[in-house]
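A single protein chain has been omitted from the complex, and every remaining protein chain is retained in its original position.
What follows is chain A.
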Amino acid sequence: MVPTMTAPPTTGTCDHDLVRESWTRPEAFSALFDRYADMLYRYVSRRLGPEVAEDLVGETFLVAFDRRRRYDLAYTDARPWLFGIVTKLVSRHHRTEAARYRALQRSPGEGVVESPADRVAAEVTALACRPALAGALAGLPARDRDVLLLIAWGDLSYEEAARSLGIPVGTVRSRLNRARRKVRAALGETNPMHEEE
């Protein structure tokens, strides 16, 4: 009974258009905030917890805004650029981050879990391995951890992670492989069931 309407065009404005527009009309930059602030908040809340995340996200956009004229307009997607800034800012809190993972390592089954229902099934499994995982994360060198988490938690591709960190894709691969080997080793030690199939 309701006529099917054609879908509206999905074209929208690309990130690089917004950045370019902000060169002459600075307030246009806030559209990038609307697009990505939530996503970055979630990412930072994973690494540093909610206490630090809000301010850090705000700072990320201030830094990005200051550097907007240096944005390479060849890239339509601004996420890797923003994740690169986030990663630098997160590194200033490396003590907080390490302490967070170590706390998880020590107290399995505790801590505030605030999660959507759809993630719960995986969480039940992860719960058992949480100490091992957290321990592995805490023990990784910062630059390996940055690559691993940009890919696992930031959902970036290898190329995007490379762009974020300003390193070659080959380096992303080698750091990722090294980090994953350590994570697997840590998982294998505590739970042979979860060793690689």
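To be clear about the criterion, contacts are C-beta pairs under 8 Å (C-beta built on N, C-alpha and C of every residue); 3 or more make two chains touch, one makes a residue touch a chain; residues count from 1.
Everything below uses one rule, namely that contacts and distances are computed from a predicted model.
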| item | value |
| --- | --- |
| Chain not displayed: protein name in its UniProt record ("Nitrite reductase small subunit NirD", "Metal ABC transporter ATP-binding protein", "Rod shape-determining protein MreD" or "LCP family protein required for cell wall assembly") | "LCP family protein required for cell wall assembly" |
| Chain A residues that touch the omitted chain in the full complex | 1-8, 10, 22, 26-27, 29-31, 33-35, 37-38, 41-42, 45-46, 49-50, 53-55, 57-58, 61-62, 65-66, 104, 109, 112-127, 129-130, 133-134, 148-149, 151-153, 155, 180, 183-184, 187, 194, 196-197 |
